[in-house]
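Presented below is the structure to which this report refers.
For this depiction, one protein chain was excluded, whereas all remaining protein chains were kept in their positions.
Labels run A and B following the written order; every chain starts at residue 1.
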Amino acid sequence: MSDGTKIIFGAVLGALYVGTAILQFIWAIFGPLADLEVLLISGDVFSGFVLLVIGAVLLTGARKFSTDTGEGMSFIYVGIFLSVLFGLVALCSLGAGALEATFFAEEGEEVWSVMDVATPLLYLAVIGVSGFLAWGREFLRRFSLA
Amino acid sequence: MTKTIRVALTGNPNVGKTTLFNALTGSRQHVGNWPGVTVEKKTGRVSHNGYDIEIVDLPGTYSLTAYSVDEIVARDFILKEKPDVVVQVVDATNLERNLYLTTQLAELGVPIVIALNMADAAEARGDTIDREKLSALLEIPVVRTVGTRGDGIGALLDAAIRVVKSSSHHERTVDYGSEVEAMITSLTDALAIDRSLSVQYPRRWLAVKLLEGDESVLTLVGEGPASARVQNLLSSIDAGEYEASMADKRYETIAAILLQVRSAGASEGASASDMLDRVITDRYLGIPIFLALMWGAFELTFAVGAPFATAIEVGTAWLAEFATSSIGPAWLGSLIGDGVISGVGAVLVFLPNIFILFLILALLEDSGYLARAAFIMDRPLHALGLPGKAFIPMLIGFGCNVPAIMASRSIEGERDRLISILVNPFMSCSARLPVYILFAGTFFGTRAGGVMFFLYVLGIVVAIVSAKLFRSTILKGESSPFIMEMPPYRIPTAMTSLLHMWSRGSLYLRKAGTIILLGALLVWVLASFPYGVEYGSEASLVGSIGHLVEPLVAPIGFDWKIAVALIFGFLAKEVVIGSLGVLYGTGEETLSATILADPGFSPAIALSLMVFVLLYTPCVAVVGVIKKETQSWKWTGFSVVYGLIVAWILAFVIGRLAPFFLGGA
Partner (left out) sequence: MMNNVCPLVLLAAGTEAAIAEIRGGRGLRARLSGMGLCSEARVTIRSTNCGSVIVAVGDARYALSRGIAAKILVREVQEAA
């Protein structure tokens, strides 16, 4: 896995995160746009903000690669870590929602569906996980763990 | 016959002393306070090889000067209580600094054992430490320990027992160079005149402290017969130079020892932690990353807590039903069902949320991230007039203000600490949530979320403004410098973090178990008497109290029922809802509809009420903690009155302005 792969990975994933973040904001301001539902955009500004932050970290990492490899690498690693972390948060949210709906749904309430709570944080994290699995150990090996 | 040994546990902060203490004493611990100060004192017991060992956990300190309460408590204990042995917990990955404390301890004249902790981290780094050589050079036994795994505990206790039994210990202390040593000799000779002092304290230690300008030793000597001669000697030297040279000599000695004892494996360059810090404390991304993590924390708290909270809610409702209908005499059934179970149940519903929040905070703290967050937030907080270290207590305050105010102990300056304590109640704790959920949900429908967000922000704004106000009037003065150690990032162990979560969460549980239980009972009693009266009606005692207080809150638009609810809210803010339920004669599900129907209520009044609940006097438990932490009735009383006044004014103003902003809602 060369450095080049990492830069591209970071840049692409970063762009995806920023892209979905922008879409979230657009939805929040202008109201629902039919096609976007497919991407699980929901107009939640807060998760939009988080998407933006993750994207920014990744893109900064890709950018810094040209000046300082070590630093660029750190940003990308942190970006990947955040991606996985928030993916887990989204997953837990999902799980909890499912739990509540299964056990405590009242009669006549709308059937809860996964679509209600799934968010880009979740599926983009899948990409993040691949990066984590590929490079996690290398980061720790490269710098002493202390 | 079992013999008893008293061990004092000391060490730098962040060396894993607490974990080691837990490993040594297990559950046989007792937490209290050092008399007269708000420093936590932990003692524990363990039996080993026929000995009954009492372990006193001294506050973590970098050295033993007289400049901070922690240090004074630690060294006073060693000097005055004379424990049988002092065990210093040393971080094997940070030897230079840790041994500085050792040099100071050595001068106290007590037997010492060193627990070389975090040995696993040092080994992972490639360091090799020759423990035997180190032990020989220091003349102190050195035991390898890994607190998180419980390694070396037995050996440590063995060494402690051995040292006590042999009753001989190290002789060596730092050699300060001929000039300083000559002065030390002169001083020790001079001090011989003061008999009582020489008996209580090692003379060499006194001399060293005098040369370092230690205030308390100067006072001690100044009161005795040796004073004149000592003053004479001290005035003949340049204090600053001596002090600097002595500190240098200490580090020189340490360096010389380490040269023979340790071969470092780590490269000189940046470590993983350093590289992570470049990102985490980046000037542009640092705060956004922090905010994102906070969002994640709250999202988890509410989302994951929800199913458990609902489960508890359903459970207690069922239990209350069961109690009221099946327990013999009606009044007893009502007492247990409506009073106890419902009342306490209202609080238990929040248990999952609180524990999850505290667990997340514990994970963030144990991983080392929270220290960085405090660093990042120091400048913004400082600009807003709040002490940077108030940041963690403020976060905790969103869960419950009781552990939050206790966490303010870590703030050094008295002024800063006081400000942090006084504004903490404005961080909207989870107890106020049921009030928001009920009223925002009933009166604001889809905009409920926005209203709640507004309330949280209002709390923060009031805290900031209050801090600025205090700073420029009653608590004038410089704010303390911000120095914080950044421990290396670690993967937190489940056990440690869970224990951490428990120590804070259990405070909330205790509050629920005691105060809220009492509160619920009190409400029930006042609502049921005079005997035969309709439960919670105007004719009952609560009604009378309500009408008494009504004129005070009438300008805001509150009626007697609200007044009563607010009074009970002083016991615990959760009780506000419970008492409203009693007063309207409904259960919680229909309370919403009942209130909506009441002409005395309107969105504006609901908003005023929520603002009042947000800001007014903290609950009894918090007031109790404030008294304990400030040790002053003046400040406790102040916080009670201040909250009330601020709440009244803002509730009034917002109530009047609300109709303009809410429009037809």
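For the reader, a short list of remarks on this structure follows.
Heads up, the rule we're going with is that contacts are C-beta pairs under 8 Å (C-beta built on N, C-alpha and C of every residue); 3 or more make two chains touch, one makes a residue touch a chain.
What you are looking at is a predicted structure, and each value in this text was computed from that prediction instead of being measured.
Among the displayed chains, contact with the absent chain in the complete complex occurs for B. Within the full complex, the residue among B:195, B:379 or B:628 touching the omitted chain is B:379. From the set B:132, B:223 or B:248, the residue in touch with the chain omitted from the display is B:248, counting the whole complex.
Only one residue from B:155, B:291, B:484 or B:549 touches the chain missing from this view: B:484. Touching residues on subunit B toward the chain that is not drawn are 61-63, 65, 67-68, 93-97, 100-101, 212-213, 243-244, 247-248, 251, 270, 273-274, 277-278, 281-283, 286, 371-372, 374-376, 378-379, 382, 388, 481-488.
One rule holds in what follows: only the chains that are shown with their structure count from here on.
Subunit A and subunit B, compared by their mean Cα positions, are separated by 34 Å. Note for the complex: subunit B touches subunit A at residues 93, 121, 124-126, 265-267, 270-276, 278-280, 282, 285, 288-289, 291-292, 295-296, 299-300, 303-307, 310-311, 314, 488. Note for the complex: subunit A touches subunit B at residues 46-47, 49-50, 52-54, 56-57, 60, 70-71, 73-75, 78, 82, 85-86, 89, 92-93, 95-97, 99-100, 103-104, 139-140, 143-146.
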